[in-house]
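The complex appears here without one of its protein chains, the remainder shown in place.
Residue numbering begins at 1 within each chain, and the chains themselves are lettered A and B in the order written.
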Amino acid sequence: MTAPMSNRTGRARRARVVEGVMKVVTGACVAMVIGAALFVLGKIIVAGLPGISLEFLFSKPGMGMRAGGIFPVIMGTLMLVTLTGVLVLPLGVMAGIYLSEYAPKNLMTRIVRLSIANMAGVPSIVYGLFGLAVFVLLMQIGKSLLASALTLTCLTLPVIITTTEEALRQIPADLRQAALALGATRWRAISKVVLPAAAPGIVTGSILGLSRAAGETAPILVTGAAFFLPKLPDSVTSQYMSLPYHLYVLATQVPNVPPEITWGTAFVLVVGVSIVSMFAAAWRSAQRKKVKW
Amino acid sequence: MTVTPTTKAGRHLGRATRRRAAEAVVRTLVYAAGLLSIVILAAIAIFLFVEARKAINEVGLGTMLTATSWFPTGTPKIFGFLPLIAGSLSVTAVALVVFVPIGIGSAIFISEFSAGWFKEAMKSVIEFMAAVPSVVYGFLGVAVLIPWVKATFNLTSGMTALTGGLVLGIMSLPTVISISEDALHAVPDALRQGSLALGNTRWQTVYKVVVPSASSGIFAGVMLGLGRAIGETMAVLMLTGNAAIIPTSVLESVRTMTGTIAAEMGEVVFGGLHYSVLFAVGLVLFGITFAINLAADLVLERQRKRWRR
Partner (left out) sequence: MSAVLEKAVMDVPFGSLEQVRSSASSVEAVSGSFALVDVSVAYGSEMVIEGVNMLVPSRAVTALIGPSGCGKSTLLRCLNRMNDEIGGVRVGGTITLDGLDIYQKGVDPVDLRTRVGQVFQRPNPFPMSIYDNVAFGPRTQGLRKREELDEIIESSLRDAALWEEVKNHLKKHAFELSGGQQQRLCIARALATKPEVLLMDEPASALDPISTQQIEDTIAELKNLVTIVIVTHNMQQAARISDQTAFMLRESMDQPAHLVEVGDTKRMFTNPEDKRTESYITGRFG
């Protein structure tokens, strides 16, 4: 009787050792991920912060971009993102409403879902090609803010749709029924009850999606971002400067850029995008805790 | 209590033509928006094809897919995609080596071995990593990794497939981790408890029960990470050196499909042959990522059905 017993405890001990080892191994994976994230954040802050000043944020680049600030670059990105938001939000929210509130359970709806998921996986440079062929050349908008915004609209659309649908699904069916039972049409029930209730989720998701769009480089590279422009764009059909493209230019196309300018640009881009994302995410989880259905 | 008399006057049933018309308009708009994604996806495929037609006619699909060199501006011009495809594959292979073990390992640790607060904290970390624009990863690679690779492997240039692949691997981690973690999280606790009750350790439970149950979701996460890596542009453009030669090792410079489009589209004559060839490259890229994403979606959908109560 003792032999099998000790055998068994031996196996159990081995299993416990293996478990300990695997915890360490998988823990090391997480540590690497955290390390990478901290490195990115730390390096950008440490190297970028010294370059940040009001002067840097609010003046034009000078001396072939080797001096001065990035004001038109920041403004270009803000304009591009705003225009993209104006275009993509109505479309994306409506499509989200379709999926959550109107879509029948049939093959067509499955195809719609598949194409949304697939759109999210199309490489951003391919959106760039599409935008170039359709918006810049075919529709003759030319390389411009508008052409880039339309391109980013296509790219961001799946994010906005998915976000909206998810937010709407959080709203209990009871609420829709109550509105309908009061003699509201479907659209009134959605627009006056369901949509306002889902607004926090939709807004944050959209901000997250748009802040990602702000960091896209490849699609705007071929649809309108300018290497250098001495002034701000004066209409939606002008070209513009933008943060991610400017960073690319400084890092690879212009020799002898003082490092604090390049790192400062990276700092503004990363901190801008991630601060906006973090606030949006924090606000959403606060809202979720506040309203329990 | 006030008894409010109800009059039937003004309450004719069915007098709602205008309201119904408005409802119909809204419905039409909403349906149209719903179908937009199909339209855009189809339009992408169609326009890539339309713009690539000149290349297909003049160079030929067979030549493009089999020629082994890429000299778009030389005489004679040679448009062989093989170096580009090889470049994309080599970079992606390196990325895969990075993100598969680290991604799945992290997902397992986060889902199975960590407390709630840690999970929440990791969500923020992953959110941050996903939010950092790819051009920033590229720039960090230029500033840090290129010199490191150059010094470590004693090369003349640090711009290699390895450099691009390492950065791509890191960039794909958020996708892989979040989807795998979701898949692990979706495995019902009853299965874990059943296994623990049989005397299995937590780790035995993980690899005998949880991971197999979540395998399709993990697979989908890897596929989507792969799709992201193949389609990524800026980082590889900045890090791989862009030599259009079929590489023999990951320590050589490579030129990917995405990098080629981004680098050369600025210099072509719109509507010309080179322009059209770049669209053909885009078409190949689109085809590859489409297949990968479709596979991942189908797998994910099957998994969702599986755990639906």
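The rule is simple: contacts are C-beta pairs under 8 Å (C-beta built on N, C-alpha and C of every residue); 3 or more make two chains touch, one makes a residue touch a chain.
Owing to the predicted nature of the structure, the values given are computational and were not obtained by experimental measurement.
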Sole residue of A:Thr9, A:Ser53, A:Thr82 or A:Gln177 that reaches the chain not shown, by the stated touch rule: A:Gln177
Touch criterion as defined above, residue of A:Pro90, A:Pro196 or A:Pro259 at the omitted chain: A:Pro196
In chain A, positions touching the absent partner: 104-105, 172, 174-175, 177-185, 188, 192-193, 196-197, 291
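In this text, only the chains that are shown with their structure count from here on.
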Gap in Å, rounded to a whole number, between the CA centres of chain B and chain A: 14
Footprint of chain A on chain B - complex, ascending: 19, 22-23, 26-27, 29-31, 33-38, 40-41, 43-44, 47-48, 50-51, 101-106, 108-110, 113-114, 122, 124-140, 142-144, 170, 173, 177, 199-204, 206, 224, 227-228, 230-234, 238, 258, 261-262, 265-266, 270-271, 278-279, 282, 285-286, 289-290, 292-294, 296-297
Touching residues on chain A, where the partner in the complex is chain B: 12, 15-16, 18-19, 22-23, 25-30, 32-34, 36-37, 40-41, 43-44, 47, 91, 94-95, 97-99, 101-103, 111-112, 114-130, 132-134, 137-138, 154, 157-158, 161, 185-187, 208, 211-212, 214-218, 221-222, 244-245, 247-248, 251-252, 262, 266, 269-270, 273-274, 277-278, 281
